[in-house]
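Heads up, one of the protein chains got dropped from this complex, but the rest are sitting where they should.
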Amino acid sequence: MATLRFDGLAIGKMPYWRCLAGPVTDAILMHRFANPARFLKIARPLTTWLFWPGLLLLLIGAGCGLFVTPADYLQGQTVRILYIHVPAAWLGMGGWSGIAIAALMQLVWRHPLAAVAGRAIAAPGALFTAICLMTGSIWGRPTWGTWWEWDGRMTSMLVLFFLYLGYIALANASARQGQQGGVSSVTAIFGLVGAVNIPIINRSVVWWNSLHQGPSITLRGSSIDGSLLWPLGLTLLGFSLLFGAIVLMRMRAILAENKVEARMQRLARG
Amino acid sequence: MNQWAFVIAAYAVTLAGTAIVSLTSWRAMRSAERRADQLSDRG
Partner (left out) sequence: MKAKHQRLILALAALVALVGAGLLAASALKDEAAYFYAPNDVKTKGVEPGKAIRLGGMVVKDSLKRAADGVTIHFDVTDGKATVPATFSGIAPDLFKEGSGVVAEGAFDAKGTFIATNLLAKHDERYMPRELEGMNYNETTHEMKAEK
């Protein structure tokens, strides 16, 4: 019987359900990056290639958002906060989605880099969630007439921030106990469970009467006029690239620390 | 003009936060990788 060999995987011999699970569980990506040395070979140049274009896009987008686009008919100049508030919200929620995916990869496939990625995402994710909350508050004061209200969107976003703090505390504790990559199974499960909050944040303004406005950009189109919308694309992409670069830098730092620590332990044992 | 105060505050918070996390991440990476490289030099 002819056997289709695919990246070290014999698909032809497997029962059907494993045919399905095989390519998913053993995706090329996972094997290729399972080896930290091979990951670093790609991560080193990628850090630079994400950081500088990200920063450039971000500065152009923010500059256009500050000085080029017109003021909003109702909010006036404060509409410009949108160009940083929306990417911050996107990264705060995207960051936790990344933590959840990394947790799944750690728990199911025992991928050696998953724990490293999860721990690397936590701090910038928490930071951008905080930026989202703060810029929202600064926008709310002149627009709504209040710095903070306990409506569905704001409360669920604050919960996300506390989830990040909890994850960071758990990850630091497990790193001190010498867990691989610094994320224990408990921490990973916490990251997975916390992901429940992400759809709640997203839907909060639809399910519940909230002070925060409904979604402006939906699959059907945008209720933000084109003349105000375009810098948002630049800042969204810019912040995302920068976030990627920050995560890569933190992953590289953790991998290097692990290497030093492993060597120290070997030396201590003689 | 008062509105600009809010805009500037929001951008300043974002700029400071992004700069701090980028800089600390980069410095942590550089020092950790330097220590790791020194190890491999000594064999």
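Odds and ends about this structure:
In order of appearance the chains are A and B, and numbering begins at 1 in each one.
Just so we're on the same page, a contact is a pair of C-beta atoms (placed from the backbone, for glycine too) under 8 Å apart; a residue touches a chain by one contact, two chains touch by 3 or more.
This is a predicted model, so every value here is computed, not measured.
The chain that is not displayed touches the following shown chains in the complete assembly: A.
Touching the chain that is not shown, out of A:35, A:48, A:97 or A:216: A:216 (per the contact rule at the top).
In the full complex, subunit A touches the hidden chain at residues 18, 21, 25, 69-75, 79, 82, 104, 107-110, 142-146, 149-152, 192-193, 195-197, 199-200, 203-204, 207-211, 213-216, 220-225, 227-229.
What we mean here is this: only the chains that are shown with their structure count from here on.
Subunit A contributes residues 51, 62, 66, 76-78, 80-81, 84-85, 88, 123-124, 127-128, 130-131, 134-135, 138-139, 141-142, 239, 242, 245-246, 249-250, 252-254, 256-257, 259-260, 263 to its touches with subunit B in the complex.
Subunit B meets subunit A in the complex at residues 2-4, 6-7, 9-11, 13-14, 17-18, 21-22, 25-26, 28-29, 32-33, 35-36, 39.
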